[in-house]
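Heads up, one of the protein chains got dropped from this complex, but the rest are sitting where they should.
Letters A and B mark the chains as written, and numbering starts fresh at 1 in each.
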Amino acid sequence: MSTTGLLSRSALLLGLISALALPWLLQALGAPFYISLAGRILVYAIAATSLNLVLGYGGMVSFGHAAFVGLGAYVTGVMISEGLLNGAAHLAATLAVTGLVALAIGAISLRTRGVYFIMITLAFAQMLFYLANSIKGYGGDEGLNIKQRSAIGFGLDLKDATTFYYLALAVLGASLVALARFVPSRLGRAVIAIRDDDQRAEALGFPALRLRLVVFVAAGMLGGVAGALAVNQQGYVSPNLLHWTQSGTLMVMVILGGVATLWGGVIGAAALLLLQEGLAAATQHWEFWTGWVLLAVVLFARNGLTGLALQAWSRMR
Amino acid sequence: MLSVLLIEQVLNGLQFGLMLFLLAAGLTLVFGVMDMINLAHGSLYMVGAFLAAWLVALTGSFVLGVLGAIGLTALFGMLLEVTLLRTLYARDHLSQVLATFALILILNDGVKMVFGTDLALSAPEALAGPVELMPGLSYPAYRLLILGVGFVLAALMYALVAKTRLGALVRAGASNRVMTEAMGVPVRQLFTVVFGIGAGLCAVAGALLGPLLAVQVGMGENILILAFVVIVIGGIGSIRGALIGAILVGCIDTLGRTLLQHLFREFLPPQWASAAGPAIASIAVYMFMAVVLAVKPQGLFPART
Partner (left out) sequence: MNTAPSPPSALLDVQRLSKRFGGVVATDRVDLQVRAGEVHALIGPNGAGKTSLVSQLAGQLAPDGGRIVFAGEDITRLSAHQRARRGLTRSFQITRLFKSFTVLEHLALALQAATGSSLRFWRPVGAELELFDHARALLPALGLDDLAGAATDQLSHGQRRALEVGMAVATRPRLVLLDEPMAGLGPDESLRMEQMIERLREQTTLLLIEHDVDAVFRLADRVSVLVSGQIIATGTPDVVRRDAQVIGAYLGQE
């Protein structure tokens, strides 16, 4: 195996071990309250990775992706508040609802291109946002407090930050494995070709609309799963989860981490959330400084943080 | 009674639409001519509103305050263009999204640091009362001012783009930038001017709507979305499209909110009506956009093919 191969394998192993040991480490350092931050980062990492699938690899700039995350949160949150606590049922319902909604939105939106696609996905997301805002029965614009959690069996309680952390880690791990298998597969190759030049890909015989729709729906469903986890982590669901600025935040994470890279969503989510946490602790004006850091990244790190890391790596060799 | 309400709401819709046009005009020019997605356009609207509120309080004069705000915001816009935004023209849309999103964060907090989270701005004393347009129909004088200013600016913008040399250059730049540059037109300066005009228009809208909608941090985000919807409906790069799109959106939004509520109250139980009205009204604008795009995928009056 080449040096790069060996090093990346070791890095991966090291990363995995650190991730698994993190809660224990934080406990040992006397900072257990950071475990829930880690959990939050994992949830955003899953959401950002799902966006990277549709935006980075699929080339579909969906400005309404937060709607799927919010939808998953609402489906799970509403089920819990109605007394249905079975985690498997939550997962099934989340996948079904987000899948169907993504299918409907995608079937219509994917007939447009460029900025019109961006706007139409945004429009649909805003519609869902206003819908969530108006359901008075489940909190309306004030949101809904969710007092219980999804029951995942084995006597595990998701209210415990460490338990939630490991569940989220498992889901993220599974998502990354699936993404890693997807990219070099037939579907992955076809979708990337369609992203590069959809007319040329069609001329070769690839059904562009159908394949894009498959990816759009898959990404929507994964986003929904992130939402289901989010409501379990925060114990709260509100229409703000669906607002276009949340879609913007997810997009920022993907761009920050590295568009169309396996770890882009994870790195971007971790970087942005840690940056925000760090700045918020230091100053009241953390939003101000976050903006400057992001600006610096756009201007000087064209391929996001992953790109920056790869550049640094190739310069060291 | 209903017809008076209807006329009132149409006037409100027209007024909101004209203000939306001021934002949309700048946005469509920047997108159409420079092919740049500028999410911070709404922030310029906010900056204009805050500057107006501050200057009005400082000078004691509404007119001076608003005019000062327009000038300062236009200058600020041009400064922004020359220092930062210019470097984004060559970048892809995603990078532009990230950069202008960052700009929103900086400007939101920046304004908060300088002015606080909100400022008071009220309509001038002379225009505080209503005007009787017809027997039985009273309309606030201030809103009539907005209508007037809106119409005048719309006419001016239209004349500028359609009749002047500057406008011709802008239109040429919108349809073919490379060609325009090859013909020796100082495209860089042109862009700066276009951006400055756009920023100035944002300030007009921000200052005039301030008394009605409250001057506060974050006021830009909501109206930005509507502005984007307007330019997509109208056709990117088209001032005419921005005007017609803005008036349509303004009316649908305003009429939707009030009339639908009225209608629903006739037929639905009260708690439904008060919830459904605003929800459907908000959705109505987006549904309208979806329908327009289904029939005319490039908007109503696309400037580029």
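In this text, contacts are C-beta pairs under 8 Å (C-beta built on N, C-alpha and C of every residue); 3 or more make two chains touch, one makes a residue touch a chain.
Source: prediction; values computed, not measured.
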- Query: What shown chains does the left-out chain touch?
  - Reply: A
- Note on the structure: By the document's definition of touch, the residue of A:4, A:18 or A:185 touching the omitted chain is A:185
- Of A:37, A:193, A:280 or A:310, which sits in contact with the chain we cannot see? A:193
- Note on the structure: Note that chain A touches the absent chain at residues 178, 181-182, 184-190, 192-193, 195-197, 199-208, 211, 214
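The rule is simple: only the chains that are shown with their structure count from here on.
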- At what distance in angstrom does the C-alpha mean of chain B lie from that of chain A? 32
- Query: Within the complex, which stretch of chain B touches chain A?
  - Reply: 31, 37, 39, 84, 87-88, 91, 93-95, 97-99, 101-106, 108-110, 112-113, 221, 225, 228-229, 232, 236, 271, 275-276, 278-279, 282-283, 286-287, 289-290, 293, 297-298
- Message: Which residues of chain A touch chain B once you look at their complex with the stated criterion?
- Response: 55, 61, 108, 112, 115-116, 119-120, 122-124, 126-127, 130-131, 133-136, 140, 244-245, 248, 251-252, 255-256, 259, 285, 287-288, 290-295, 297-299, 302
